[in-house]
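One protein chain omitted, others in place.
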Amino acid sequence: MEHEFEPTGYFNSFGSHEPVLTIASGDRVRTSTADAFGNGRDGEPVATRGNPLTGPFFVEGAEPGDVLVVRLESIVPNRDHGYTISSIAAHLVDADYTSELPAREVVTWSVDVEAGVATLSDEAATPREVQVALRPMLGCIGVAPAGGQAISTATSGPYGGNMDYREVEPGAVVMLPVFVPGALFFVGDGHAVQGEGEIVGTGIEISMDVAFSVELVKSSEVAGEVRWPRMETATHLIALGNARPLDQALQHATTELVRWLCAEHGYDTRGASHLLGQAGEYDIGNVFDPAYTVAAKISKAALGE
Amino acid sequence: MEHEFEPTGYFNSFGSHEPVLTIASGDRVRTSTADAFGNGRDGEPVATRGNPLTGPFFVEGAEPGDVLVVRLESIVPNRDHGYTISSIAAHLVDADYTSELPAREVVTWSVDVEAGVATLSDEAATPREVQVALRPMLGCIGVAPAGGQAISTATSGPYGGNMDYREVEPGAVVMLPVFVPGALFFVGDGHAVQGEGEIVGTGIEISMDVAFSVELVKSSEVAGEVRWPRMETATHLIALGNARPLDQALQHATTELVRWLCAEHGYDTRGASHLLGQAGEYDIGNVFDPAYTVAAKISKAALGE
Amino acid sequence: MEHEFEPTGYFNSFGSHEPVLTIASGDRVRTSTADAFGNGRDGEPVATRGNPLTGPFFVEGAEPGDVLVVRLESIVPNRDHGYTISSIAAHLVDADYTSELPAREVVTWSVDVEAGVATLSDEAATPREVQVALRPMLGCIGVAPAGGQAISTATSGPYGGNMDYREVEPGAVVMLPVFVPGALFFVGDGHAVQGEGEIVGTGIEISMDVAFSVELVKSSEVAGEVRWPRMETATHLIALGNARPLDQALQHATTELVRWLCAEHGYDTRGASHLLGQAGEYDIGNVFDPAYTVAAKISKAALGE
Partner (left out) sequence: MEHEFEPTGYFNSFGSHEPVLTIASGDRVRTSTADAFGNGRDGEPVATRGNPLTGPFFVEGAEPGDVLVVRLESIVPNRDHGYTISSIAAHLVDADYTSELPAREVVTWSVDVEAGVATLSDEAATPREVQVALRPMLGCIGVAPAGGQAISTATSGPYGGNMDYREVEPGAVVMLPVFVPGALFFVGDGHAVQGEGEIVGTGIEISMDVAFSVELVKSSEVAGEVRWPRMETATHLIALGNARPLDQALQHATTELVRWLCAEHGYDTRGASHLLGQAGEYDIGNVFDPAYTVAAKISKAALGE
């Protein structure tokens, strides 16, 4: 079934909130997201700032232990401007360099979706103009966490959350462990583009039109256990780990990718070590949020798949 | 001038050791490296294990504060087999998963330079055969550190060292700060290929034929200060940071890239924040050695260069 | 006013749950806590495992920005046995030593409150008997976090939480920032004693009789801002930081202590640096929970107070 859902309210936490729509495995949803500062498609405030979420979407029949498979079909900025912060975060440079950093202010980029570029004119910066190619993505994607928790959209965990990972983009398939009945799926925090690491603390924050479809994999059909978000792109299998410090995020991601290869791709840990040791890859999602995000990846080419 | 240098001895530390050859800015050197276990082109022991280094090469006129620019012209495995370790290192998976890891044993890969592939047959692993594409690189590249230190080839620092970074490959230009007269340049630890992070603790360890040329940039011509190794590839500018934990390696690399953009590419820190915030990239060199390595990168395309 | 409150239900998250009792500034409460596994004074299950909390206590007039000052008057084990886990957590030893660790099993200690000792007889261990002195404390103490969040009692944050810090013991005064109306104060997770760091993941987990009194400091009377829990003991001022890794917990704690000295004790940051640089102290609360806890301390003697 196809759903059109225009949000009238937003949540600032991933939690067991009242569902806004019930959908079924196989359904497709067209909706929209406000930007991280709470502004909608008209550039006016529609939500409380701090990554307001669209959702939750209740997936019929989803139970703890199942896996929710979300295919991101399109993510398109629905207005002509977005916001970033004007300085690399202080904790990402050497401590004795922090005094060289500029003020942290909001600046506004022009976003031209047709041309595929965003442009910033900033009198206070050298050079005065910066232009970057668009690569729309969602900073926030996830389900309600376990145990009745409601966790701020500032951070992330096994349930997904504010992972700020650039490959959460159109065409990607995101697999999320289900912790509560109905899964309670959320999206938000669109970025017209974002550098790896989200080192200024934002991508180009913008409202989005989003389309996705969902499939539910029942626990009985899940090989092994999905403990962290997984992704499949055109070229790679990806496991995500969310934690501080980076070392721990990398441990979670590496472990989840090994477990995946062992559960579903015909490897044991020795075979997975051989493969990942010589062909594995990593991306840094973000190093800004309370939990950092690391992606452990293996190309389908290297897998021979 | 062209030099052919066949090593007859090796060092296991980056230090102010007796030079093996004196070269001048503009010179080109053809030499070879033993593998990390100390084996040479015949597969027989020629050096003490633990990343034996070829060098040091004394660069005429090099003084502390200068920058040594090394162009890696070719790095070619000079035998038909290499070694890896059979397990992901225990500190790279979740602590409660370490018991699932296999034994850490040396295994031998067949390396076919013509075909560009390495193949492992391992009865103890599933699957029994793994094949990966070659991508030769040097794990160790650097100069003598400051203060009369001699530092094990296990680790790395501002002087370079055992960075185990995949983009230290043919075509790359590596820029190293000079700390002692003559710079005292070393190479070693060739990998037929290595996964990002070097998570088993090795690439495919193999002896190499190596060719490189050097240019010396005097301190008077250096804009700003080069505190960490920098690189230029066909597509990117790269700054390297070496430290534990990953967070600190990333701080060093990010700071060095910002400093570089400000000193030589027309940016101030606000402009660099705008650019790197939305177009910056990171690679993980290694997460195995005592100092980890992170690369902060910006594409020449994003720079408009 | 004096309150006797015997809990009939427990929460497993710090959140804006329905208050169990309304109290006023100056009131004293006598209540009890279940142990971390959910067992009460009779040793029988009374709550869901995972640090069930007693509370929340709604403090009349408390508003965001206020500070809740809690004096811990008594914390007394109310039964004769408690539980620990039989192994140091794997992430607290070198990764290559994890295979030497024993199984993680629950073992039962005899707790003699009169004699002030706990004794474990464990046939599987050498030596078979271990005896330690009691030092009762609360692992969990805190208020509801901001933003409608409900956060698992596994972890901690600016609101307090599962800090597992040994000095949260009788006689200590704990100062907590208030984030929601009524503050919503919780206690739980009593330990008959706990080693520094809580390296096996538990103290001797036991149910407790607890007495505390509260004072409310209105925001208008707060000098500066209280961002993290603070404590006062007979001998020290203490600021707590909760985060991973330890380095970040230490940053939070150090910053909070400096801010406190500057806001209320007549120091500027230079004077505080002189004092803390030569007389400051640290404790490690826990290195087991998702957020670690570090205490930055200064003795009243060193302060001349």
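Each chain gets a letter, A, B and C, in the order it is written, and its residues are counted from 1.
Please note the rule applied: a residue touches a chain if its C-beta (ideal position, glycine included) is under 8 Å from a C-beta of that chain, and two chains touch if they have at least 3 such contacts.
Fair warning: this is a prediction, and the values are worked out from it, not measured in the lab.
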item	value
Hidden partner chain, touching residue among B:S152, B:S219, B:T233 or B:S299	B:S152
Candidate in contact with the missing chain, chosen from C:S16, C:T54, C:T202 or C:N242	C:T202
Listed residues A:H17, A:H91 or A:K218, member touching the removed chain	A:H91
Residues of subunit C (touch criterion as defined above) contacting the omitted chain	84-88, 91-95, 97, 100-102, 107, 118, 120, 122, 124-127, 130, 132-133, 193-200, 202-204, 245-247, 250-252, 254-255, 258-259, 266-284, 287, 302
Interface with the undisplayed chain - residues on subunit B	12-13, 15, 50, 147-152, 243-245, 247-248
Residues of subunit A in contact with the chain not shown	89-91, 95-96, 98-99, 245
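The criterion applied here is as follows: only the chains that are shown with their structure count from here on.
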item	value
Central chain (distance from its CA mean to the mean of all protein CA atoms)	A
Distance between the centres, which are taken as Cα means, of subunit C and subunit B, whole angstrom	47
Residues of subunit C whose C-beta touches two or more other chains	245
